[in-house]
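In this view, the complex is presented without one of its protein chains, the others remaining in place.
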Amino acid sequence: AVPACAALDNEQIRRFSRHLLMPELGVEGQKKLLSSSVLVVGAGGLGSSACLYLAAAGIGRLGIVDFDTVEFSNLQRQIIHTESRIGVSKAQSARKSVLGVNSDIDCVVYEIALNSSNAVSIIEQYDYVLDATDNVATRYLVNDACITCKKPLISGSALQLEGQVTIYGHGEGPCYRCLYPKPPPASMVTNCSDGGVLGVVPGLIGCIQALEAIKLAATCGTSLSGKLMLFDAFSCMFRTVKLRGRNPECIVCGENPSITRDALIDYVEFCGASANDKDNPQPTASL
Amino acid sequence: AVPACAALDNEQIRRFSRHLLMPELGVEGQKKLLSSSVLVVGAGGLGSSACLYLAAAGIGRLGIVDFDTVEFSNLQRQIIHTESRIGVSKAQSARKSVLGVNSDIDCVVYEIALNSSNAVSIIEQYDYVLDATDNVATRYLVNDACITCKKPLISGSALQLEGQVTIYGHGEGPCYRCLYPKPPPASMVTNCSDGGVLGVVPGLIGCIQALEAIKLAATCGTSLSGKLMLFDAFSCMFRTVKLRGRNPECIVCGENPSITRDALIDYVEFCGASANDKDNPQPTASL
Amino acid sequence: MVKLKIEFSGGLELLFDKKKEVAVDAPADVEDSKINMKTLIEWIKTNLLKERPELFVSGDSVRPGILVLVNDTDWELLDQLEYNCEDGDNVLFISTLHGG
Partner (left out) sequence: MVKLKIEFSGGLELLFDKKKEVAVDAPADVEDSKINMKTLIEWIKTNLLKERPELFVSGDSVRPGILVLVNDTDWELLDQLEYNCEDGDNVLFISTLHGG
């Protein structure tokens, strides 16, 4: 999506020397990164580390979607923001930090809430998408928009002391709807506002999301497609499990999809929950 | 080492609300974090994410040791620094970033190279130490100073697409010298200047180091003491292996130590290598 | 009896006395040595679940949002409710996380 460069310039050679030294990446891999575009949906706990490491790695165009503003309680984990930016748009704050590390990338911000009307037109402009959101409705929306636009989706999530990462819509792997055809009952969904989260857990999961996007963009290594990585911070244990393949009956990635890029559904209604971490406090929530 | 607080103030309650919600941490755990001190040796690839997440979590006093200045080629992975700080002390640059996220912590910088004369007097002022350095000589020095000062050492390392994390000198676990009584031949040591590193790999390892320090400080969960965590970014696989226990014959943590806090050795001589990533390029290095 | 390791993750452990891992002897209902997954879920509900069964089961399966892994493999690859667990199997129930 970003014009491929014929060669690296001297500044790029200096900046990325530690990448160029690696046989698995090298000049060709770095050129692929510079020609790639990644959209990060959510500039919160997951998006903080993901955006910084994607920018540092030289992803050519980085899109950041977030309609929220920086709050004091975010700073316990959202290290891309600062105290001086409380009240500022999270997308703009994230852009400022990523350009501080690498001003050579094209960083585009979307200070909007992604919805059925705008998701496809934004997502179709990028090669890879990171789901760094915090609620079920947006996760179905991002999935459906990515699948219908044929964009691999690197999905991360974190709560309390646990994290999960996988890749949807890539190769023979499943999509979010293949795994979860029905949304969980709204009363059973916990987000970080309700259940809390140890700040470094989304930081770590965001790093893994950035890593997987970098590997896909550079065509290096084996991806988490078809696998789910689980992390338990309490014991510091990682575990990778094997997921089902794509479901031919899936209503978005199957053979006769009923959800198409021109006909996304109403996700808030589908999930029976608001697409907003803060509107829907669940005092009893523990799951 | 930092005076324990009787209660959290209103600002702390707001800032750490996502921690306070978790039963495993809660008010008591947060108070322990606020009363703890952590020294991070090295403000490079590992130290970048480690310092930011330790500060965000509310570690009361954070010491940062680095004698180097920010270079352009650091920005591919050292996301705590910025283009505008090229040429500035890394320790000062890191301090500026951590105070941006949390100005309520006491952040002390040491713009020096740690050596046998100054290591003990700095390390004895902290509860926990992170080894985020980049060379063998400093790793032996930090180990010996931590062991003789009885400070748990959370050690991380990264090169190319791999990373390693463990905790030395804690419980019945070994120290660095128990595992490696003899240094590797200098000609076989590769650092990031020689071998390269994918930027997000030290970022991820630094997150795990911060996590393990937070868990020790909050007395929450089980630690990596006596275990070594291996990470391979190519396949995104983590693996934890069981290490030997403390060696009673170890010359620093054993029963009759010959290395004591008042008698550290000459580490550059011991390793036959310079304690500086940049002085000692190894054109043939691949290990 | 069938000797199984049952694990809960993603917050599900809160329904099981905060236990993330339980070793159980479940009653065999297939060939004296195996237990069908549908039976196992019912057995877990009766014998291990401490509270709010609607957060774990729905009909004769698990509720939407829970993944079931047998020996680290999605049960959809293994006959799902018709899979027969045998001695030594590891059954992991994961609640999906949505936070970020």
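Which chain is which? They are A, B and C, in the order written, and residues in each are numbered from 1.
Everything that follows uses one rule, which is that contacts are C-beta pairs under 8 Å (C-beta built on N, C-alpha and C of every residue); 3 or more make two chains touch, one makes a residue touch a chain.
Bear in mind the structure is a predicted one, so any value in this text is a computation, not a measurement.
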Chains in view that the hidden chain touches are B
Absent-chain contact - pick from B:S89, B:Q160 or B:S223: B:Q160
Candidate in contact with the missing chain, chosen from B:C5, B:L243 or B:I265: B:L243
Absent chain, residues of subunit B that touch it: 42, 44-47, 131-136, 139, 156-160, 162-164, 179-185, 188-192, 195, 197, 202, 228, 230, 232, 239-245, 286-287
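In this section, only the chains that are shown with their structure count from here on.
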Interchain centroid distance [CA atoms averaged], subunit A/subunit B, Å: 28
Which positions in subunit C are in touch with at least two other chains? none
Would you give the residues of subunit B that are in contact with at least 2 other chains, written as numbers and ranges? none
